[in-house]
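Shown here: the complex without one of its protein chains, the others still in place.
Moving on, here comes subunit A:
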Amino acid sequence: MNNRQARIFAWGSTIAAAVIFLGLTLDSHRQFPNLTNAENITPEVTHGKDVWHKYNCINCHTLFGEGAYYAPDLTKITQHRSEAYLHAYMRDPGSFYDEQRHRRLMPQQNLSEEEIVNLVKFLDWVANVDNQGWPPRPILVTGGFTAGPGSSGAGQPVPVQSSSTSVGVRPVDAGDDIRALGENVFRTAMPTCVACHSLAPGADGAGPSLAGIVRRTEALLASGNYQGQASDVEGYLREAIVDPSAHLNTGGMYSANGVSFMPDTYGESLSEEEIEQLVAFLTTLK
């Protein structure tokens, strides 16, 4: 290769790459509105984005996996935590996490109520962007998946409601035992149950561990402290799923102002059959 050929190679490859890149950029602009649900970018969402920028969130957290690696990824956080929880968390992070235990803590940001509400709206917009199915499994803030009965050595994840399915999900079909179907609901429902609830005794996350839920419920129903409508364990579990605030369990970690942090959307997002299956699964957790 002589000097002239080398020069032609340099210019040729640069121009070719640039032309392709610009063409794809144009096509991307054509697709952005659809992929990002641009019609949902309301003034509140835009304000929430400005809040995200103003408080320099990205230099600890990641969004779409981009940012700093000092704090959890928040891409799908609104699918893991209810609005009520996120609002309460933003008012005072220190009441939810202990710096001595986790060795780091988010500083109190002193956001106004409007900023908090719009920030969560922005994060909810982010969670619904079509980002090529990432993350492949939910990225949790704390706690984790614990292998439940029957999930050991399990096969492929089954996409039920979302491409973001969880780990250790055994494939099921309609003819399976109702409890197996219920476990599948537990591991695949959105917002993700396992993002807050573990099945390991004592391993409380953003929600209490569900290990021993049956025994605890029996004790609660017998104690007279119960405030809800249910009369038996199944009824209690069903009520807890569709109307989490009917009976509030313990302390400021799980509720504020008489409202549970658990999403109250399962009554709509799950079918009657799925709720029945889920209850059947939960009643196995003696």
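In this text, contacts are C-beta pairs under 8 Å (C-beta built on N, C-alpha and C of every residue); 3 or more make two chains touch, one makes a residue touch a chain; residues count from 1.
The criterion applied here is as follows: contacts and distances are computed from a predicted model.
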Requested in this report: Would you mind picking the UniProt name of the chain not drawn here, from "Iron-regulated ABC transporter ATPase subunit SufC", "Cbb3-type cytochrome c oxidase subunit I", "Molybdopterin synthase catalytic subunit" or "NADH-quinone oxidoreductase subunit N"?
Outcome: "Cbb3-type cytochrome c oxidase subunit I"
Report summary line: Considering the complete complex, of A:88, A:141, A:193 or A:285, the missing chain is touched by A:141
Requested in this report: Go through subunit A and note every residue touching the omitted chain.
Outcome: 1-3, 6-7, 9-14, 16-18, 20-21, 24-25, 27-29, 31-32, 35-36, 38, 41, 46, 49, 52-60, 62-73, 97, 99-100, 102-105, 107-108, 122, 125-126, 129-132, 134-145, 166-167, 194, 205
